[in-house]
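Removed: one protein chain of the complex. Kept in place: all other protein chains.
The first chain written gets the first letter, and so on, giving A, B and C; residue counts start at 1 in each chain.
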Amino acid sequence: MDFATIIQILDSAVRLMTPLLLACLAGLYSERAGVFDIGLEGKMLMAAFTAASVAYATGSAWLGLCAGVAGSLALSLIHGLASVTFRGNQLISGVAINFLASGLTVLLGQKIFGLGGRTPSLTGQGRFGEITLPFANALRDVPFIGPIYADLISGHSILVYVAFLMVPLTWWVLFRTRFGLRLRAVGENPASVDTAGVSVTRLRFAAIAICGILCGMAGAYLATGLSAGFVKEMTAGRGFIALAALIFAKWRPVSALFATFLFGLLEAIANRYPNLDLGVITIPSMFMNALPYILTVIILAGFVGRAIPPRAGGEPYVKER
Amino acid sequence: MTHAGDMPGGRPDEAAPAAIELRGISKAFGPVQANKDISLRVPKGTIHGIIGENGAGKSTLMSILYGFYKPDAGEILVNGTSLTVTDSQTAIRAGIGMVFQHFKLVQNFTVLENVILGAEDGPLLRPSLARARGVLKQLAAEYELNVDPDEVIEELSVGHQQRVEILKALYRQADILILDEPTGVLTPAEADHLFRILRGLKDEGKTIILITHKLREIMAITDNVSVMRRGEMVGSVQTAQTSPEELAELMVGRKVLLNVGKTPARPGAPVLEIRDLTLVDEDGVERLRGIDLDIRAGEILGIAGVSGNGQTQLLEILGGYPEKGSTVSGRLSLNGRELPLGGRGCDGAERRRQGIGHIPEDRQSEGLIMDFTAWENTAFGYHHAPECNRGPLMDNAAILADAEAKMERFDIRPRNAHLAARNFSGGNQQKIVVAREIERNPDLLLIGQPTRGVDIGAIEFIHRRIVELRDAGKAVLLVSVELDEILSLSDRIAVMFDGRIMGERLPGQTTTGELGLLMAGISDTENTPDSAGIPPETKHVEDLSPQGPA
Amino acid sequence: MDRMPKWADVILTPLISLLLAMAISALVILAIGESPREALAVMVEGALGSSYGWGFTLYYTTNFIFTGLAVMVAYHASLFNIGGEGQAAMGGLGVALVLLHLPLPHWSLALPAAMLGAALFGAAWALIPAVLQARRGSHIVITTIMFNFIAAAALNYVLVNMLRPVGSMDPASARFPASAQLPKLSDMALGLGFEWGRNTPVNISLFVAIAACVLVWLLIWRTRLGYEIRALGRSEPGALYAGISPVRIVVITMLISGGLAGLMAINNVMGEAERLVLNAVEGAGFIGIAVALMGRNHPLGVFLAALLFGFLYQGGGELALWTSIPRELIVVIQALVILFTGALDNMVRMPLERIFMAIRQRRA
Partner (left out) sequence: EPALIFDLGGKFDKSFNEAAHMGGQRWSEETGGTYKELEMQSEAQREQALRRLAETGANPIVMTGFAFGEVLNKIAPDYPDTKFSIIDTIVDQPNVQSVVFTEEQGSYLAGVMAAMASETGTVGFIGGMDIPLIHKFECGFAQGFKATNPEGRVLINYTGTTPAAWNDPVKGGELTRAQKSQGADVIYAAAGGTGIGVLQTAADEGILSIGVDSNQNHLHPGQVLTSMVKRVDNAVFDAFTAGEDLAPGVTVMDLAADGVVVAIDENNQELVTDEMQAAIDTATEAITSGQIAVHDYMTDNTCPVQ
């Protein structure tokens, strides 16, 4: 494996991890506030659909992004109503949201475009293009640093940079602001927030809304950044992987970066080496495809200790029984 | 409606300006009427006690005042002006602070973070934290409320956690401080310290409402006292005009024996022998250091000590579930048979089979499954016993019948075995555990904090049962941080400090002062009693009420 | 002490929730320009209107009962088993291996053998996540998700490279021997002298599923093991105090859960397809989550919820088959049913409670 190959694999990993990272951070806000969310998948899917539809209709990726966020937020609102306002079961609500998105996107897509749930392909401004960072081309020939800057760091869609910036931002918000303090508190012990005179409902809704926005960005990136339109079920389980990464990262933003990077990297490696020829035996593609999942289990069992979720997670806040 | 006038003794001063006035407060939780048309007047600058049985509605009333619950009816006046308390924020702004019975702290936050939560100065934390650090230092100096601001709550003892709660209220500049059973989890020394602080606060003109089950505390520190029963306010009276016996009767509705009458013990052969018991926990800290103890048939061995000195670990080992990741060494033998200290055969079920009953320190997380019904809980830990089973299945009918009989005998209220444990009040929850463990007639009963948070009626009842068990020739190991409890129940007292037995004493031949020194780790000199030179009762009265109206 | 009578909570609340879900579904159907009345008619007629419809409804119900029970049992120990999909797929492999390699002369012998294979493979697939959770604290939600993917890959490999007859396009095993054919309900009806559900796949597995409901009920609420599972699920410190070993219970519970999920294979693999195909589980593992949660983690509830989903599946299938409504509509309806009966149930319960409290107060 030469240097260029490593750069290419890392570059691929960065693209593959971006939707995971956004979704993972989305889940982080929600779960840190004590609202479990297995509906990340559904929100991303809905966002991918609305983003692609609006981007197609308007020819603007940015409007598509807004629509993606709106689509995802709509589902967030349902999740909030179910799990905060009506103190329902957060897991059931998440399952329902996944089903809802899976059905509605195709139903609406078929009604609007008649392509069996697909949207027409996006072109031009309807997609987020790749950004070339300043001096990327000039620096390309500098040994070592050049390729890293020009090929790995430069040349991604704006949403990739946004996703990476979200990591320090999330850290800062959670650990350096009043909002973050309250958010973490409401996920650990909502009664402490309530008795301090702060509304548990408002905080949790805020967290759920942020979750919706980030999922919306993740979905929009899938449909208008990485590909050029919506295809049914195009999230292909990424929401669940993001959830796994979140638990893996023990609900911490910087760890989330590494966890999603690991998933992206494993997938990129499996893409690059579809059949691993070990001389004696050739590992078949099925196993290379399953490799990221197998390695996750091994890493989890071997290196990551017990993951303790936010203490009030999954439980609706009930004052009066 | 019942008026204070029904009470013996004088009414609180009606003329003094009221810090708080409640009028006709009612509150129902579904079908449970927790507060019925309650009125209460608390004069400014006084300490006002509220007493009542478990479930009488004390906490509910205070939570309403603090804006935590919304009342169904009624009016709240603070400093004479009517206040619609919609949430805790309005209460806080009106100068009310509350320390809840179950602390409302975020376990993995630091002290500082807990203190500023909800009272931050701006959108960014740094300035708030800096200011709070300063204020905390000042408060610490002023009231001797020392806690490390950077310590994480879960690392703190309950006593310190409570200080944090008080600091929270003071940081919000509360003029009216509500404390709901603050001494339930405190050691005597900590309680004394708390009362000193409260007196200091009162001297500054602050008003304090204190809920407690301990009449001694009421007598020692309050100016006035109100009694609640079954959701109603039975009345209010000046403390100086009443007596503990009178209050106890008012509270429970019958005469209560405040002291267990018990005959001297007739100890038999040793039931449990503990030899050189040592425990090193996960982090390599030695929590038990060579414990040697004998517990004989027909005696109650009391273990006194400030909590956190190894009592919990000792009970857990005896109960068959030593702390995860710890290493235990030494020897245990029960009636001459060796008990394993780990691995196979060392679990709670096996210990029960050997004849060890166990009333755990924490009834809510260990002793009961809160979501199980009362009847299911009466078989908890004994679900393998033949009488609970018929063939491969559990004999639910038999368990239920047994549970109902137990509820009758132990007067557990409400008398509904199908209710989930969490719907019983603390005292009744404790009775469920006590009934389960005592009625099995174990050879050895381990008891941790049997009366924590339990009202005096129930305390009396539980104490009597423990003595009866002893009189039936069984061995009892009693762990409690309540010195009074230890002194009045035990036949022999061992004091634990830092994982060691500091010494053994006989209750009749020692004093709280001597025990206190042992508890503080001041070593076992010769058997010279009276190291502080003050007899037990006097010492407490001295400590609690320098003004001494009683 | 309750706020409303138990019957209202158990029957009235879900019923009203269901009606709400149906109402919203009707709006969705209107929105895509179709007639909700007609759609409902097609669904009811297709799923319940004939013994033929019932035959399919009950077939799907059987699948969902098994996966629902699997999720439910684990849930009582506070374990969220998302791995039903993979465990059921592996159960299918177990059934296939038994039936292909063990020539048994009659179904009455083949069924127990296949059940054993199904349960063993399903349980084995749950074992690793269980042990990792119990011993290493690896979160069972992640490990079971991962094991779903791994199961799909493994099954793909085994079917394509090992079980597929040479020259066959289909990544599927050979057909099972005829002696292993399970009696269909329609055959049984014929045996009793009347015609019922001709050519429907519902088979004797339905009775196995119902028996499983009863056994699971006994297990959870009548046995010591069930008592310990529930106790551990509610409080781990409590379990330790009572001498219940968390490791043992977690492992046993997951084995039972995985075994139940695996058992689904006797219905779809042995009873219906009569060979192992690649995507035999078809999401039933995930529906099991909804079924268990909606069934309030009680076998009777699981049975009823499975029936409801069986109805939705068959009715929806008919809708997609015979009308121009896209098949995804049914996914939306399922989502709304899950949402309203499972997550938004308090929206109905709260006002109902108020009504009942008011009635009680008036009486008092």
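Please note the rule applied: a residue touches a chain if its C-beta (ideal position, glycine included) is under 8 Å from a C-beta of that chain, and two chains touch if they have at least 3 such contacts.
Just so it is clear, the structure is predicted and the values come from calculations on it, not from any experiment.
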Query: Of the chains that are displayed, which are in contact with the missing one across the whole complex?
result: A, C
Statement: Considering the complete complex, of A:G103, A:G117 or A:P147, the missing chain is touched by A:G117
- request: Quick one: say which of A:H156, A:R178 or A:K232 touches the chain that got left out.
  value: A:K232
- prompt: Considering the whole complex, which of C:G83, C:G117, C:P171 or C:G301 touches the chain not shown?
  reply: C:P171
Query: What is the set of chain C residues that contact the non-displayed chain in the whole complex?
result: 56, 59-60, 149, 152-153, 155-157, 160, 164, 166-172, 175, 199-201, 268, 272-273, 275, 277-280, 282, 313, 316-317, 320-321, 327, 330
- prompt: What residues on chain A make contact with the chain left out of this view?
  reply: 4-5, 8, 12, 15-16, 19, 115-118, 121, 222, 226-229, 231-234, 236-237, 267-268, 271-272, 274-275, 284-286, 289-290
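Convention: only the chains that are shown with their structure count from here on.
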Query: What kind of graph do the touching chains make: line, ring, star, complete, other?
result: complete
Statement: Averaging C-alpha coordinates per chain, one finds the centres of chain A and chain B separated by a number of Å equal to 47
Task: Name the residues of chain B that each touch 2 or more other chains.
output: 30, 423
- line: Given the complex, residues on chain A that touch chain B span 175-182, 184-185, 188-189, 191-199, 311, 319-321
- prompt: Can you name the residues of chain B that touch chain C in the complex?
  reply: 30-32, 319-321, 347-352, 358, 360, 362, 365-372, 376, 379-381, 383-384, 389, 392-394, 396, 414, 416, 419, 423
- line: In their shared complex, chain C is touched by residues of chain A numbered 78, 81-83, 86-93, 95-100, 102-104, 106-108, 110-111, 117, 237, 240-241, 243-244, 247-248, 284, 286-287, 289-290, 293-294, 296-297, 300-301, 304-307
